[in-house]
Each structure stands twice: as C-alpha cells, then as structure tokens.
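Read the structure below first, then the notes.
One chain of protein is taken out of this complex; the other chains stay put.
Let's turn to chain A:
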Amino acid sequence: EVLSPEETVAIALGSINVSVSACVPPPSLPRLLIVYPWTQRFFDNFGNLSSPTAIIGNPKVRAHGKKVLTSFGEAIKNLENLKATYAKLSELHCEKLHVDPENFRLLGDILIIVLAAHFTKDFTPACQATWQKLVGVVAHALAYKYH
C-alpha cells in the first residue's frame, strides 16, 4: 500500500509533534505488554513483568520501547523506501527473534490509542486514518522479508 504525497506530508507534520514530546516518549511497549499479555513471550529475560506497575517501571522495557519508537521515527523519514529501510530488521524479526507479524499490528493499534490519549481532540478522525495507514505500512514492511 502506497501513501499519497499528502498523507506523507501529514504524517511528517504529525511526527514533529511526536518527536517534540519524545523527551517523554508515548509509552507504547509497556502498554502492549499490559493490554496483550501474551506479547510478553518475547521478553522472558527482561525481569519483572508481573504487574502493570512492574512493567511500566521496568528499565529494560523502557529502553526497548525507546529503541522501537526511534526505529519507527526512521520509518517515517523513509516512507518512499520503507521495505529497503526495514529489510535487515525484517530478517532479524523472522530469523532470530521469531516474532509473529501479527504482533506488529497489535503494537500499531496500541500506538494509535496512545496518540489519541496524548493529543486528545487534535487526534482527529483524519489523523487517525492516516496514522492507521502508517502503522499498517510499517507492519507490512517489517513482515516483508519473512519466509
């Protein structure tokens, strides 16, 4: 699925808001692990994931969450060329990490809700639609090299 030029611009503008508040990045990974606990299966070595409080406070989760969001930021900067940008990451998630691509979609849905809670009224329906397309395109690129 290709994004139109307008959508690319809208996302780029929107992402400025995201990175400005990125000093406190919207916490998506902890929320994923809380709302869909089976996703914890990939993080057995992260220590205490026994409660929402433990997950939110877990330094490994926070560090990894930041890594994921930073990578997402890279995706936004490389929308014209996403499959190539994510080729190595895709292979990694398939061959080493063995992550079902369904999890990328789950994380995308979580990110949408986090953005909605953060931007409230500014997260208009049009904004939601554009971001939903973006997370879909990112998930697709990340799954592209699976075999």
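Methods note: a residue touches a chain if its C-beta (ideal position, glycine included) is under 8 Å from a C-beta of that chain, and two chains touch if they have at least 3 such contacts; residues count from 1.
We take it that contacts and distances are computed from a predicted model.
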Going by UniProt, what is the name of the one chain that was not included in the view, given "Protein YIPF", "Hemoglobin subunit alpha-A", "Chromatin accessibility complex protein 1" or "AP-4 complex subunit epsilon"? "Hemoglobin subunit alpha-A"
Where the unshown chain meets chain A, residue by residue: 30-31, 34-35, 52, 56, 109, 112-114, 116-118, 120-121, 123, 125-126, 128-129, 132
